[in-house]
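Excerpt of the complex: some chains, original placement.
Each chain gets a letter, A and B, in the order it is written, and its residues are counted from 1.
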Amino acid sequence: MGISYNPEWWPESQWEKDFGMMKEMGFTTVRLGEFAWSSFEPHEGDYHFNWLDKVIVLAKEKGINIILGTPTAGIPPWLYKKDPNVLGANERGAFDYGGRKGFSIYNITMQQAAEKLINAMAEHYSKNPTVLGWQISNEPGYPFMNYDLNSLHAFRKWLKDHYGTIQRLNEAWGGTFWSNQYNDWDEIMFPLNSAEGGWRAGSRVDYRRFFSDSFLWWINFESDILKKYVKDQFIFTNWPDMRWSVNTYKTESLFQITAWDNYSAMPGTCDYHAQFYATKNHDLARCSRKDQLFFVSEQGTQAPTNSDQTAVRLQTYLGFAHGSQGTMFYEWRPPLAGNEQAYKSVLNVDGSYGPAEKEFRRMVKEFGRIGKQLVGATTDADIGMIYSYDNQWEQGFWQGKSLFEMTTTTSADGYDINFQRFYNGVKVLGRNVDIVAPEASKNKYKMMVVPGLQMVSEQVAKQLEDYVRQGGILVLDPMSGTRDMDARTRPLIPPGVFADIAGIKIRTTLLMSKTTGQYQMVLPDGTKATVSKMLEGVELSGAKKMVSFSGKGMEGKPAVTVNQIGKGFVVYVSAISYDKKFYDGLFAHLAKQFKIDPLLKVPEGVEVVSRKNSTGEFLFVMNLTDTEKTVYLPKAMTEIISNKQRFGTMIFPAFEVAIFKAD
Amino acid sequence: MGISYNPEWWPESQWEKDFGMMKEMGFTTVRLGEFAWSSFEPHEGDYHFNWLDKVIVLAKEKGINIILGTPTAGIPPWLYKKDPNVLGANERGAFDYGGRKGFSIYNITMQQAAEKLINAMAEHYSKNPTVLGWQISNEPGYPFMNYDLNSLHAFRKWLKDHYGTIQRLNEAWGGTFWSNQYNDWDEIMFPLNSAEGGWRAGSRVDYRRFFSDSFLWWINFESDILKKYVKDQFIFTNWPDMRWSVNTYKTESLFQITAWDNYSAMPGTCDYHAQFYATKNHDLARCSRKDQLFFVSEQGTQAPTNSDQTAVRLQTYLGFAHGSQGTMFYEWRPPLAGNEQAYKSVLNVDGSYGPAEKEFRRMVKEFGRIGKQLVGATTDADIGMIYSYDNQWEQGFWQGKSLFEMTTTTSADGYDINFQRFYNGVKVLGRNVDIVAPEASKNKYKMMVVPGLQMVSEQVAKQLEDYVRQGGILVLDPMSGTRDMDARTRPLIPPGVFADIAGIKIRTTLLMSKTTGQYQMVLPDGTKATVSKMLEGVELSGAKKMVSFSGKGMEGKPAVTVNQIGKGFVVYVSAISYDKKFYDGLFAHLAKQFKIDPLLKVPEGVEVVSRKNSTGEFLFVMNLTDTEKTVYLPKAMTEIISNKQRFGTMIFPAFEVAIFKAD
């Protein structure tokens, strides 16, 4: 259990007291140094590590280990003054000084300054045994608009490397459309204020791929410097979320472990489905590496007024249950000035213990005991989902829109939110879920749920077909398979490469500008769920109707279909719905239809997942709600947190957690 | 019946098949070439017509005629690279490359490149008998913000030509207000980011007049080149709608025919009133020329999932009924890349026939038969409306607001939408409607409905007064007659130049920031309709109350008045309402009061209009709704589509069309 701390915010006199209190509470690891560039190097080339040396000595004295952040996400004023182009640009123009991030990866001044500083830091701290590891920069990849001239030149080069010839790029981007046909690479511009049109599908997905590769390059650039010095220290970065802008499937070789910053809603503050946002990201982080290693690099330290502080413990156990190796909380002490004044922290603003004190002490005790039992535990899942960065970038939050357009839309669309809705439904199955890359092996999964796979390669399409023929159950949704990896429409009736295995044809669609509620889907049990944004006109060519539409002109027409292919099945959902009743109901029906039993039968709002190691299987049961739940345990097992044997009907108070192990 | 096709998007091998299928379906005309600049001239001065020659030969072989578009709406990258000022600017700055349009009319590089290309095209194709006509550019006049420096200089020149002296401009624009008093033309700026204020009424209407004249100049520039070569080919352009930014009343001499792109909502997808958006534009297009010649240059090719494909046929008949000479659909084959991927087209993405196939085949057959019977048919209307470009530009969609302001408002206001509400009401009369310029002769109309005529010349006001005195019925609405053609308020109590003939005085108003529903208008039959945005305090000075307000402080006060003047009447509506019940109810009452009988008595949702030629009168009856309607035909007539005699009660299925002719 670790914590973030910024000694440079506080007088030296306070440091010892802070480390003393951390130790007393049981924190064993502290992250330091991110955003401290101006303290490390107050003037160009004038490095000051003395203060941090003192801090590390103090930490060591208390038995606390250190993770050091490279401070490249916070540019000191002198560096901006030296070369304003160390910051990039968004569509309003060059970034100016005043906050954080936005540095230009391709600016030589930035690269040189970063290189020198990281060399100096690594030289100084690489052999320090108190320093366990290094965090590269901070939440890399945001802002993902960096429209400076250096980036434009790098983008053109990236395109040339990617396409080889300008003819090939013109084909991919549809150059003949509107005469946007290039003769040479230097004719390509970022279309920031173009008259009508601008970012075409091909160009925007390529920009995002370029952007992802840029940050992979930057991470590699920083870690290459570190690797010249470090031996036993591990290297990682703290992803802002698992959604944004860098392809984490490509980071396995760069790092020793994956980490993400978990700022999900605290349990008890809203509907329990919101907790699946965190578990989805845990699952994705875990699946980003074969060794399943990940941890939570930042997490909130207290519950708001309307919940209970035990929610902090539950949120931590949720990570643990899904495979996290540990949790770093953010942060020890609330800053008194700057952009995040009085940020809710472990301590109150006056330095007294904050509201979740008791929970932290409890967790330290509990994890001390159960941690050993779970050593080497991994997650074994038989339900899979495919998360495709290419599709996220093409359909996601940002679609080549200007900042202006992005922030004035309230539409809850995009790849990620759609993925999340399906994930939430999948949780009804009560089984472990892997979230994998499109190219991943599918054999181990009984069911693969694949929303939003509009762009798909021939090869992946073929794999999925094979998967189905051999007995897999594949769940698809609107526009699946309709586009190639250049983001071009395939000359195939939707759902494109999946039309045959889905056993349907779609020739008409209906877009709804608002959530008018005028169309519904009627589930087999009679539940009605609202269609939200679009629906498709499905013609059955082999498939059977599972769910019908209702509403003017659509009465009784197929909304969800199922088609048997070989030993397997393709389920196709032909509408978008914002209504969670639909996803919960759909997967409850699929569970029944395909006989998928939960790890343990639990009431709604209780999550169950499992991990196992050489000693056996651990069953995590967690009440995500703020009301009491009743769980029935069909055979006697040991609950390892309390170290008590349990059997039969049990009361789970709000936010309660249990870990059962067969005796 | 024609279709758009872009051969440059497709491999040469596909062309013959496409033309074969077009012929087989019955399309006789194909539009080619718009947006193909980079295919015609891939490098500066390097013209390639060979590919199009092949295309035209293939078309000819199939008996298909060609309309060629000049490709000036799509700038090739090399031209932008040569001179970035070929694109204009919006209020965020210069346009950059990436989409379409936005070219600067006043940029010399653009003019020269366009001139050379059009000369080359015309030289090459002007004598080709397969080429029937030329379309100038594409949907000219949008974007209507072109704030580049060349335009500013041109605007100053336009103002000088228009006003003669800077003193005269200062008077018109109110220079003494806030010290905005110019000494010289070069002090005039586009106020794109002014501190407070900015575009004054005078300046914004002049900017729009200038903009309209700019595009008229550009159209003339292109067509002058063409006219050096062409003899029998006709010239036109495809207006984006009849509303935006160029005064179509001034285009009669430039073209042989008017055309507009009809992207109205398909029948069956929403309330039937929405169809009047299309019929309004048909009526306006028809009245833009004395010879009434117009056609639909683009129209959708299929109905969405929740309607029926017969809606495509109805939408086409609506144009025909209102006088259209033909319909070009958009488009033959959906593009697989670029900004409009998988656009709903005649063919599906896989090249198979699309969902409306049957309707296209049916229309080809029907129009082949009935087209001959209607040769030379024109529309004779006795109800008139005045559509004033000056007032649209002053009160319309864009009011000198920044793009930012425009797109963040949800208010359904502006000249066009107000005009449309009145037009929808007028349709209740069941008679043909002309939509004419303010200066047009009014004698033939029994009633003139004139919403939004705030700016009006003395001469037109006098004409309207004469019209009323001689027996006309004039319908006006808030602020009518209050301003002169410089957009200045007249020193007359509202409704200004119409106060005497309306028999009312208005000294107070009430603006409502929201549609609160707190005020209503109570129609003679007791129907209550909500007042939406503003109302006026009417003092009767001769007029009689026809409709009353209800609501706090307004109970029983006059909302609509009628005043007899000479042999005629002035009806004044003193509030804005977004409630269609008001307009339907008002015109139903006026029909009764003034004994205006419909061409044929039909139920709500059925439209009736007529055309006539030397052989007699054709009565078009169209069911705009997706439910069955019953129509009573009081005398025996021939329905010419089915070629059957009809009489008495008839069932009209959803979207059904009939054309009756007296025997």
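Assume contacts are C-beta pairs under 8 Å (C-beta built on N, C-alpha and C of every residue); 3 or more make two chains touch, one makes a residue touch a chain.
It should be emphasised that the depicted structure is a prediction, and the values quoted were computed from it without experimental measurement.
Each chain in view is the same protein; 2 are placed here, and the whole complex, as held in this structure file, contains 3 copies.
By our rule, only the chains that are shown with their structure count from here on.
Here the spacing of subunit A and subunit B, counted between their Cα centres, is 48 Å. Residue ranges on subunit B touching subunit A, taken from their complex, read 6, 8-9, 35-39, 42-43, 71, 74-78, 80-81, 87-88, 90, 92-103, 142-143, 268-269, 302-308, 334-342, 344, 348-352, 354-355, 404, 407-408, 626.
Residue ranges of subunit A in contact with subunit B, taken from their complex: 171-183, 186-203, 404, 408, 482-483, 486-494, 507-511, 519, 535-537, 551-554.
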